[in-house]
Structure formats: C-alpha cells, structure tokens
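One chain of protein is taken out of this complex; the other chains stay put.
In this document, chain identifiers A and B correspond to the written order of the chains, with residue numbering beginning at 1 in each.
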Amino acid sequence: MTAKVPRNFRLLEELEKGEKGLGADGCSYGLTDSDDVMMSKWNGTILGPPHSVHENRIYSLEIYCGDNYPDSPPQVRFISKINLPGVNGTDGKVDLSKLPRVANWNRDYTMERILVGLREHMAHPSHRKLPQPAEGQTF
Amino acid sequence: MSLPKRILKETERLRNEKDTGIKATIHGDNLRYFDVEINGPEGSPYEGGVFELELFLPEDYPMSPPKVRFLTKIYHPNIDRLGRICLDILKNNWSPALQIRTVLLSIQALLGAPNPDDPLANDVAQKWKEDENAAKATARQWTKEYAKKVSDQKEEA
Partner (left out) sequence: MGNSVGRERSYSNPGNGVGGSGGSAGAGRPFVVPASGSSRHRHHHGIVIGDGERPSGNAFTRHEQRYRDREAREAAKAEKERLAAIEREKERERSMREENVDGGFLVTQGVYTGAEDFKHKIVRQLMIERRLAPFFKGLSDHEDDWTDEELIAAVKAELGENDPEENEKKGKGKESTATSPSSSTPNIDHLTVPIASRSRSHSYTSDTSSTSANSHRASSNNPAARLRSKTLSNSPKVSSIAIPTQQLAPGEAVIPGRQVDGRHVWAVLYKDALECPICFLYYPPYLNKTRCCDQEICSECFVQIKRADPHLPDHHQEPSTSSNPASAPAAQSTTGTTGNAELLTSEPASCPFCKETDFGVTYTPPPFRLGLVLQSQQNSPPATTSSSPASPSTPNVRRHHHLPHNAPQVVTTDQIRPDWSQKLAHARAQAARRAAAATALHTAAFLMNSTASSSSNPLTGLTSSSRRMLRRVDPATGASSPSAPNSGSGTPQNGGRSSPNPRPGQSQELLSTAGLQLLGINQPRSSSAGSGSNQAQQVVRARMEDLEEMMIMEAIRLSLAEEEERKKREAKEQQKKDGSGSSGDGAGGEGSAANATSSGETVGSSG
C-alpha cells in the first residue's frame, strides 16, 4: 500500500505545478480565489489546438474540486462557448465520461490531465471541424 | 507494505505529548494524515490562540520531510494565504533525524520569531519591516478573529 495523498496536499501539488508554468501542453490552471484555503474553485484555460476550428481561440473553464477530490473527479464547466461532444450545449458542463483520457476516473488523475484531454478531444479528427459559435461568447 | 514502524511509534509518542502546546491526531483512516493544533507561543502576537494545521507524511518519509499547512488564517510573514509555511527544515534543511514532534515545535518557534527577511507572504513581510508594532497588532487581531481560544480548547478536553 502506498501513501494516499490527502485532498488538500494533492491540490497544493497541482497548484504548484500550475504556478511553475510547467503545463506546457497549451493548458493552464490556477485557483480562482487565492485566499480560498479549501482550494475548491479553479480556473482553467485551454489554448485552442492548431489546425482546428479552435486554433487561436482561448477557452476558459471553471473547475470545482469537491470534498472527495481526487477520489471523485472534479466538476468541469466551459465558460467560453464551445460546440463539442461531451460538453452540454446550454450550460457548458463537461461530461468527463465522454473524455477517453479520464473516462475511468482514478485518483492519480489531475486537472491538468482533464484539460489536456479536452484539448485532445477538440483536436480529434471528427471534432476539429465542428462549427463553433462566434468567439468571445460565454455560456 | 504496512505502515512503517517509525510512523506508528511517532504517533504513539505524540499521543503522550503534554505541556508543549502541540497536538497531533490521526485524521480519519489515513494513518499518514494528521490534524494538528499548535498553541501560539507566549509573548507573541499569537498568544492565546490555538491554530489548526494539517500534516501529511509522504511515501518516503522520513527521507522526505512531512508536508504541513496552516488551516487557520494567520498573519505572519513566513506563512502565506493558503497556510503554506516557509521553514528551512520543511525543505532543503530537512533531516531524517527530525520528527513530527520536532517539526511542530519548530513551527511553534517560528510563530514566536517571524523572519520578515525571508518572506513567503510579501505584503505581510513588508508591513512587518515598515511598522512592526502595527503588524503585530494585526496579527493579534487575526488571532482573536480566526484562531480558537486556548480556554475553549481546555474545556473541550
């Protein structure tokens, strides 16, 4: 049995990784409120993948890590409007079970993995040409 | 591999810890995760307050230091808004000969002797250097506002 990293220390690890700007995969994330000791609300950003309709667009997301994170996945919602399978067309909520990379959630998975997975999803051959709402709209 | 004997023994010894103003109890079913209480040292702006922290022993403890964080809001130049602590023994100066107990006593000592020249919370450190009395007053105010009171703690016990 290996040590099970508790929620808060796990979130601190993710925060540090985010702060160091090591998320080089066109994604970034950070705490919404730097005073939030519980570290529940996060902002995510995805740089639209190249050679797709998303190219050069910046997508904002909000991520909510509940008390059971990372045993349970966080809730993820697009703020920027996007047309993408697995993303609810009215409120932007992401159905993580539709994202191959994180579908079978495991406590080793991170917010970064979700964002990278979403970006891959956007770049997928069958998604990358989907018509998109005008840039700048939000859910 | 079960929990290393050292962790069991440290936990056992912490249970008998008295009169030092530090307390660590296992959190839930994770035997590497502790709820911690540290009493503000006498003569410091934190006196009279009981501060809650959380502590986690990573897989390679004691070869790596424990991870510790304040949960109670505290106004201190070496503790940031998320409760992260800037203390050498929690980083480069860790030694496997140190223990949970020594770490907590060191944190308590840090409360009694802030070091604004090596800050983690820049705004607080700035204030501390410019007007120490005002900074200490704020620290006292925050202690009153956010920390549990020593008297309450005694009643609990």
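Just so it is clear, a contact is a pair of C-beta atoms (placed from the backbone, for glycine too) under 8 Å apart; a residue touches a chain by one contact, two chains touch by 3 or more.
Not measured: the values here are computed from a predicted model.
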item: Which residue of A:6, A:49, A:73 or A:92 touches the chain not shown here; value: A:49
item: Missing-chain contacts mapped onto chain B; value: 1, 4-6, 9-10, 58-60, 62-65, 78, 80-82, 86-89, 91-99, 101-102, 105-106, 108-110, 112-115, 118, 120-122
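Methods note: only the chains that are shown with their structure count from here on.
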item: Chain A and chain B: spacing of chain centres that average the CA atoms, whole Å; value: 33
item: Complex contacts: residues of chain B adjacent to chain A; value: 1-2, 27, 30, 32-33, 54, 56-59, 61, 67, 69, 71, 73, 81-84
item: Chain B partner contacts - residues on chain A that touch it in the complex; value: 1-6, 8-9, 12, 15, 34-37, 39
